[in-house]
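Removed from the display is one protein chain of the complex; every other protein chain stays in position.
Chain IDs A, B and C follow the sequence of writing; residue 1 opens each chain.
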Amino acid sequence: MFNKRKVVHSKDVAQATHEALLRRGVTLESIAKIVYEMQLPYNEGLKMAHCLESVKGVLKKRELQHAILVGIELDELAEKGMLSEPLQQIVVADEGLFGVDETIALGAVFTYGSIAVTTFGHLDKNKIGIINDLDTKKGNGVHTFLDDLVASVAACASSRIAHRTRDLEEAGETFDDIAPDETMPETNVKGAQT
Amino acid sequence: MFNKRKVVHSKDVAQATHEALLRRGVTLESIAKIVYEMQLPYNEGLKMAHCLESVKGVLKKRELQHAILVGIELDELAEKGMLSEPLQQIVVADEGLFGVDETIALGAVFTYGSIAVTTFGHLDKNKIGIINDLDTKKGNGVHTFLDDLVASVAACASSRIAHRTRDLEEAGETFDDIAPDETMPETNVKGAQT
Amino acid sequence: MFNKRKVVHSKDVAQATHEALLRRGVTLESIAKIVYEMQLPYNEGLKMAHCLESVKGVLKKRELQHAILVGIELDELAEKGMLSEPLQQIVVADEGLFGVDETIALGAVFTYGSIAVTTFGHLDKNKIGIINDLDTKKGNGVHTFLDDLVASVAACASSRIAHRTRDLEEAGETFDDIAPDETMPETNVKGAQT
Partner (left out) sequence: MFNKRKVVHSKDVAQATHEALLRRGVTLESIAKIVYEMQLPYNEGLKMAHCLESVKGVLKKRELQHAILVGIELDELAEKGMLSEPLQQIVVADEGLFGVDETIALGAVFTYGSIAVTTFGHLDKNKIGIINDLDTKKGNGVHTFLDDLVASVAACASSRIAHRTRDLEEAGETFDDIAPDETMPETNVKGAQT
């Protein structure tokens, strides 16, 4: 029945991730705004364009793409009432003690180190920007997984900026000195870990 | 459309978890066998009954129940071809670089400490007992999430035995001295963390 | 030279942990205050005595005791200038990209589930109560590890309260109905996982 040997191409996974975010009302700009707010106090010369580049960069990572695809799938199935009970009700109610949403998001967060983890916890608790708009408890749709995933992407991109800042300092530079596409130089290299 | 305030009772979550495992062909005994194999070398007097009790005990934890419900849901949806592409294909093929299955399982593993994490890694890699039978790549069904979840339950139950052993040692006892229902005394207490 | 077979008794580890916290100026009450502040909004009838009981309870866990002993040891060695370079300078400066302090604290946090992780991130970022007083960058001493460890204990105790609340709800009760020593009933049982 199934073709267990067919391998999905990386490009298809990346494209599906971007489409899923947009379909659920999350623009990369809205995530970049959170990153900007988090990192501006520590980064002279940081611009929205650097933050947007960092969001795009971390979204090239497989761990993040897979987490987003699974989480949005579960949100959408719940909205259609297609999950079996009692999971359907647990997801729809975004129950406080249900932690699989945070767990999936954390898997991606970990790849950007411990700064990313504390930033994620902060964003998850304080629901800044679009993360607040997505709160399942307030709106009509079900975004039980998505709000954590957006916090995860924002935390990863913030952590990436923080590490880059340090490199720039050691080179006697600031974000003022670099173009947006120099924010994550590794993403411009063919074959780099994504 | 949805009742976002309805709260699912703990008993219903626990029961759904047990039913889901059985429906997917995983008995508690088959998990206990793995625990027994892992812990026997270090535990004088350990019996299958203690291991079974430990499996039952860790399955009372919300983190494990939620992880199992989500994972089995995704496996079953994939079997019915009901996930959207490309996630459907990724799950059906149990792709090596897809790590959300391990991530969900790890969230539960963490609650039993670092011994549980290394045991999980070992089980996940070496696919002992029923974990091997569930391998998606070999059989007909889709158990991409379930094999990791079973490894997770076995790792948690093994870790619980290891911690209990130490307590017994300090009391000058071994598993030979205790009845199966004394394996996880905390699970006999009303209101204990589950 | 060393006795590699001598096993330290659990009681000695527990006592050393309490002494280390007090020696570094951290009372259990100061941690309980953070827990109270975090959980009061969600918990009718919650009293400081329940929070203190929860702090005492989570401190019975080996994972937390070991983390605290290692972290405080490193802080104290750094204060005495006894770490080798460059680690000595990294710890003394509490460098932003140094994450081993958060990592050690997180190992303990994980044992209380995903709620504990986000609470930890929040506390680590927003430095509430005694966590702020311990900030290495502001004071004279070195508390690079300890501030994260206190955040960890507070996060674990908060998570424990949140899980207990849910159990009470299902029994038609609130914290108003239970005595402080019923906060973590599992800790009153001999042989329970600690």
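Throughout what follows, contacts are C-beta pairs under 8 Å (C-beta built on N, C-alpha and C of every residue); 3 or more make two chains touch, one makes a residue touch a chain.
This structure is a prediction, so every number in the text was calculated from the model and none was measured.
Asks: In the intact complex, which of the depicted chains does the undisplayed chain touch?
Replies: Output: missing chain touches A, B, C.
Asks: Of A:Y36, A:F110 or A:F145, which residue touches the hidden chain?
Replies: Once the missing chain is taken into account, the touching residue is A:F110.
Asks: Spell out, residue by residue, where the missing chain touches chain B.
Replies: 96-97, 99-100, 102-103, 106, 113-115, 117-122, 124-126, 162-163, 166
Asks: Could you pull out which residues of chain A are in touch with the chain that's been left out?
Replies: Contact residues on chain A toward the absent chain are 7, 9-10, 62-63, 107, 110-114, 160, 163-164, 166-171, 182, 184-186, 188-194.
Asks: Can you name the residues of chain C that touch the chain not displayed here?
Replies: On the chain C side, contact with the omitted chain comes from 1-8, 12-13, 16, 62-63, 66-67, 69-70, 73-74, 76-77, 81-87, 89-90, 92-95, 97-100, 103-104, 106-107, 136-137, 140, 142.
To be clear about the criterion, only the chains that are shown with their structure count from here on.
Asks: Pick same or different for copies chain A and chain B, depending on whether their interface residues overlap by over half.
Replies: Same: most residue numbers at the chain A-chain B interface appear in both copies.
Asks: When you check chain A against every other chain, which residues touch at least two of them?
Replies: 97, 99-100, 102-103, 106, in rising order.
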